[in-house]
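The complex is shown incomplete by one protein chain, all other protein chains being positioned as in the whole.
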Amino acid sequence: MVRQKQVLVIGFGRDHCPAEAYKVAFRVGAAVARKGAVLLTGGFGGVMEAASRGAKEAGGFVIGIISQDSKSQANDFCHAVIATGIGFARDFITAYSADAVIVIGGGAGTLIEIAAAYQKGIPIVTVRETGGIADRVVDTYIDDRRIAPILGEATAESAVTRALSILDVP
Amino acid sequence: MVRQKQVLVIGFGRDHCPAEAYKVAFRVGAAVARKGAVLLTGGFGGVMEAASRGAKEAGGFVIGIISQDSKSQANDFCHAVIATGIGFARDFITAYSADAVIVIGGGAGTLIEIAAAYQKGIPIVTVRETGGIADRVVDTYIDDRRIAPILGEATAESAVTRALSILDVP
Amino acid sequence: MVRQKQVLVIGFGRDHCPAEAYKVAFRVGAAVARKGAVLLTGGFGGVMEAASRGAKEAGGFVIGIISQDSKSQANDFCHAVIATGIGFARDFITAYSADAVIVIGGGAGTLIEIAAAYQKGIPIVTVRETGGIADRVVDTYIDDRRIAPILGEATAESAVTRALSILDVP
Partner (left out) sequence: MVRQKQVLVIGFGRDHCPAEAYKVAFRVGAAVARKGAVLLTGGFGGVMEAASRGAKEAGGFVIGIISQDSKSQANDFCHAVIATGIGFARDFITAYSADAVIVIGGGAGTLIEIAAAYQKGIPIVTVRETGGIADRVVDTYIDDRRIAPILGEATAESAVTRALSILDVP
């Protein structure tokens, strides 16, 4: 069985998400769905919610992997919810579950997910000029092992295409 | 948005799964799919694999939530894989993510998932006479708080129907 | 370097701890300290607090391994606090960190810790007639693998002596 690819979208949470980043995330989610990939998010607000809405409206399948122990804490745009109950240690689970990661802005939690994915060699693509952590880490390596660079693309759509092309998805 | 219910199937792992339990688990998975619920499992062999095969063949959606940090460790019948990387602490995540739990035999790990689900008041239904932990805990309460009894049903199909009826799924 | 043995004491939490179980736990903690072992607990109230007080008054060293992400949530009798932030998945960490486990009453969470320790073959000794899970599981095996039986001793002191004798501590 060939499973669908799982694309994780991370970035600004509800309290720090500019309107522009929200729009970009919506388009990223839609592009993930159109490519036939499953969308993974942390299941909360901001970028996570926007990407989930975009994927859902485009007919995709959305899984929210939340830090809390009750599924009711997820946003309203998840088809399935994984309630980890392990707090922000959840960031390792989102990362390890991803075939590829798209980054839109973000803060310290986003950086943790990037670093966890980097350690596994999972491809990471930022959408350029979305601010926060995305703009800080783009075109760099997370550490001196230089496992793989953090890539950047100019648009939501090209970021998804780039990430999936690394996985040999046309 | 009304999400599909998520039914967790637990029990004997690969090394301890009698052929009869495997067949029962296959039928449980198929029944979960026919009822329109998402199947959750721990993503390995034995009961987990059998239920996943049953659900997949019946057209359902299967999520494997594995203890390892690499999705490649899951069985071949998952539509999506959550790679937790947290070892058997994963048992809390499967439990917390379930709307209802079906038990087919099982050992100490199955007991942990039952106890975690019990603490949350999540409905638990065993298939009777499948051996192991299922037969030990049926018709009892896990502790003196008597939150909810562990129920038992005679067949794979009636176990799924019972579990979903508690959730008001016809 | 020969490390001190680490003895985990588990059982009734604050809301369900009879006065008699509290006294037994205090004596268990004191006996652990007198034997020169480090006391591990889940860092909360009830049996955990009582054992910690007993060990501390007897000059022992106490480590509380709590489910929350802030050390301030621990009881006042810990020399060191490990703030896991992973909720009750913490029960695996207490179990895996134990050289031996002493059980005084307890509910579903206690059962989870017992089952996790059992899977690792870690010796488990209950104090008899302390109620709850301790009395249910004593003299049984957790599952059909029969890895090791749950032992029982009549007093706090003999439970500690028994547990440590299995570890070759005189």
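Going in written order, the chains are labelled A, B and C, and every chain counts its residues from 1.
We take it that contacts are C-beta pairs under 8 Å (C-beta built on N, C-alpha and C of every residue); 3 or more make two chains touch, one makes a residue touch a chain.
Remember, predicted model here, so these are calculated numbers, not experimental data.
Contact with the chain not shown here comes from a single listed residue; of C:63, C:111 or C:127, that residue is C:63. Of A:73, A:119 or A:161, it is A:119 that touches the chain left out of the display. Within the set A:26, A:44, A:77 or A:92, the residue that contacts the chain not displayed is A:92.
Between the chain not shown and the residues C:18, C:45, C:85 or C:149, the one that touches is C:85. Of the candidate positions C:50, C:93 or C:164, contact with the hidden chain is made by C:93.
The chain not displayed touches subunit B at residues 69, 85-89. Residues of subunit C in contact with the chain left out of this view: 1, 3-4, 6, 38, 56, 61, 63, 65, 69-71, 76-86, 89, 92-93, 96-97, 99, 120. In the full complex, subunit A contacts the hidden chain through residues 16, 86-89, 92-93, 106-109, 111-112, 115-116, 118-119, 131-133, 142-145.
Simple rule for what comes next: only the chains that are shown with their structure count from here on.
At the interface between subunit B and subunit C, over half of the residue numbers involved are used by both copies, so each side presents largely the same positions.
Put simply, the C-alpha centre of subunit A and that of subunit C have 41 angstrom between them.
For the pair subunit B and subunit C, the distance between C-alpha centroids works out to 30 Å.
For subunit C, the set of residues that touch two or more other chains comprises 86-89.
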